[in-house]
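With one protein chain removed, the remaining protein chains of the complex are shown where they sit.
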Amino acid sequence: MSNPFFKNQGPILISEILKSLKINFDGIDLNQKVIDIKDLYNAKDNHITFFHSAKYNAIAKCTNASFCITTESLKNELPKNCIPLIVDNVLVSVSKLTAKFYPESIDDNFDDTVIDITETKFADTVKFGKNILIGKNVSIGSNCSIGHNTIIEKNIIIGENCSIGSNVIIRNSIIKNNVRILDNCIIGKHGFGFFPIKDKNLRYPHVGIVLIEDNCEIGCGATIDRGSMSDTIIGKNTYLDNQIHIAHNVKIGENSIIAGQVGIAGSSVIGNNVKIGGQAGISGHLKIGNNVEIGGGSGVIRDIPDDTKVMGYPAKNIREFLRDNK
Amino acid sequence: MSNPFFKNQGPILISEILKSLKINFDGIDLNQKVIDIKDLYNAKDNHITFFHSAKYNAIAKCTNASFCITTESLKNELPKNCIPLIVDNVLVSVSKLTAKFYPESIDDNFDDTVIDITETKFADTVKFGKNILIGKNVSIGSNCSIGHNTIIEKNIIIGENCSIGSNVIIRNSIIKNNVRILDNCIIGKHGFGFFPIKDKNLRYPHVGIVLIEDNCEIGCGATIDRGSMSDTIIGKNTYLDNQIHIAHNVKIGENSIIAGQVGIAGSSVIGNNVKIGGQAGISGHLKIGNNVEIGGGSGVIRDIPDDTKVMGYPAKNIREFLRDNK
Partner (left out) sequence: MSNPFFKNQGPILISEILKSLKINFDGIDLNQKVIDIKDLYNAKDNHITFFHSAKYNAIAKCTNASFCITTESLKNELPKNCIPLIVDNVLVSVSKLTAKFYPESIDDNFDDTVIDITETKFADTVKFGKNILIGKNVSIGSNCSIGHNTIIEKNIIIGENCSIGSNVIIRNSIIKNNVRILDNCIIGKHGFGFFPIKDKNLRYPHVGIVLIEDNCEIGCGATIDRGSMSDTIIGKNTYLDNQIHIAHNVKIGENSIIAGQVGIAGSSVIGNNVKIGGQAGISGHLKIGNNVEIGGGSGVIRDIPDDTKVMGYPAKNIREFLRDNK
């Protein structure tokens, strides 16, 4: 599926890519065109990908990409069809190149295509409050309600029977059916991803989206950031309480319940039927299994297997926690 | 007092109630009318109530309700005047029946009765900013100030000398005198109460209100949820800092001070002259005494008696905490 939110500026000549990455390369057809930048798994012929950690060796061996930004030490893992482009810092190079393909993904200014809902076709099909702004090319299903001062930015897709509160801002997101988003939520802004550089950090482009599946409820004042290269996903019938922060690339399963003021750091994956108590925090890049219960106030810094109850900081088995704190 | 926020659809025929709860019952006048649903303590003649835990035996024995949704094992605690209606899950049945009496309490969409303040009588009596929306039947005392983009929903009562900030949303709430509510607060939405059901949770109706007593200050970005069957109350001269979350049914006493990012879970009761440090969390259904001090970052998971200083996670006596962490 082509990304509905960020226009791909490709194809880009490989000569231009090499130049922007400051790579000298002989024995290559410089007029070759690169269509898109994708991760190792999703890249196809005439795409460029990246490979920065031995953790991904198995996927790297099978990539269909024509080019891969990588390092001297990893390049031999790539298949013959994929030409390695050697750089000092893979992720910085990827960041620069992604911004070249998707310049809109780094900017994140307000949407200047919005008009008042009363001037749109939704004036007849949506129940709406005052001062609502709708971007171009938005789609909203039947039987939806949108509160006052809410902003639905361009290309957003909202399903049927959804209720969007007041003062909500939604961008770069797809909302399925029967979803309720409460007041003051900000859904789909770029994640907190950048490369620290003295005096002027380098922002990382975020070309992912936020996907909210059927029957979810998102509490007041939530911030759900969109993904960088993959998507941020809230699974079916998952409920979030107030003031929750979900960082970029997080995936939450179905039928989960997350209490107030919880924070989930970037790229963590949460299973189905998970219960998380108020103010708990989950570090980045973790895997939380199915049917897990995390006590309020916990700080989770390690993966948690299925069917486990944990509590504490750092979170440990709840029996152990209660025994240690009698 | 009749609830000013949710219209009671009663009286409802007992035959209809039995049908909706899927109860077969012989030897009862099916044309009897039930006026309202209330808790054991507040229910009167021709009301229906509920009783789901032996904890409430003493109150149950004295209820004035005519009917009570309860279980086989509890029914014998009820007085003769009260007919027990036996169900599998008391709270789910109560939820369904409350929604029948108060259908508006479950919906929580934006208030579509609002108009711009310049078109209301408050244009002459209130100091106001731009783009302010006021619902029908709102009452605002003398010498009040309301900031830009704020929404005061229908039936709200605000006392004298109050200052409401910008981007504030108030619904289902009563605000007394000399109260200051800062920017971006959301006061009075439904609580995070529902019954987890695979694929589609059952929302719990919230017919309570938020009551903010004289001289309070509510910091920026606070969320204070209204009660389910009882009210959420902030006592006189209590000050809340920024980004605080107060869940449904919480009651906070007078002259208390609550620092930034604190969260208080549902139905906990906080005493007078209580000080709570930043980011502390208090679990649900707890009783925190008078003159208690809770250190910043604490996680309180047990009741705290009067005149106690605690800190830690789980919170313990502060002397013990400091000794253990020298």
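Which chain is which? They are A and B, in the order written, and residues in each are numbered from 1.
To be clear about the criterion, a contact is a pair of C-beta atoms (placed from the backbone, for glycine too) under 8 Å apart; a residue touches a chain by one contact, two chains touch by 3 or more.
Just so it is clear, the model here is predicted, and its values are computed rather than measured.
Just to verify: which one of A:P4, A:P84, A:G141 or A:G299 makes contact with the chain not shown?
Counting the whole complex, the residue in contact with the absent chain is A:G299.
Would you mind spotting which of A:N89, A:N137 or A:N201 touches the chain that isn't drawn?
Result: among the candidates, A:N201 touches the missing chain.
Consider the whole complex, including the chain that is not shown, and state which of B:P84, B:G221 or B:G253 touches that chain.
B:G221
List the residues of chain B that touch the chain left out of this view.
Residue positions of chain B that touch the missing chain: 127, 129-131, 145-149, 163, 165-167, 178, 182-184, 215, 217, 219-221, 236-237, 239, 241-243, 254-255, 257, 259-261, 277-279, 296-297, 312-313, 325.
Kindly note down the residues of chain A that lie in touch with the hidden chain.
Its contact residues with the unshown chain are 108-112, 114, 116, 131, 133, 149, 151, 167, 169, 184, 186, 189, 192, 194, 196, 198-201, 221, 223, 225, 243, 245, 247, 261, 263, 265, 279, 281, 283, 299, 301, 313-314.
Convention: only the chains that are shown with their structure count from here on.
Can you check how far apart chain A and chain B are, centre to centre, with Cα atoms defining each centre and the answer in Å?
Taking the average C-alpha coordinate of chain A and of chain B, the gap between them is 35 Å.
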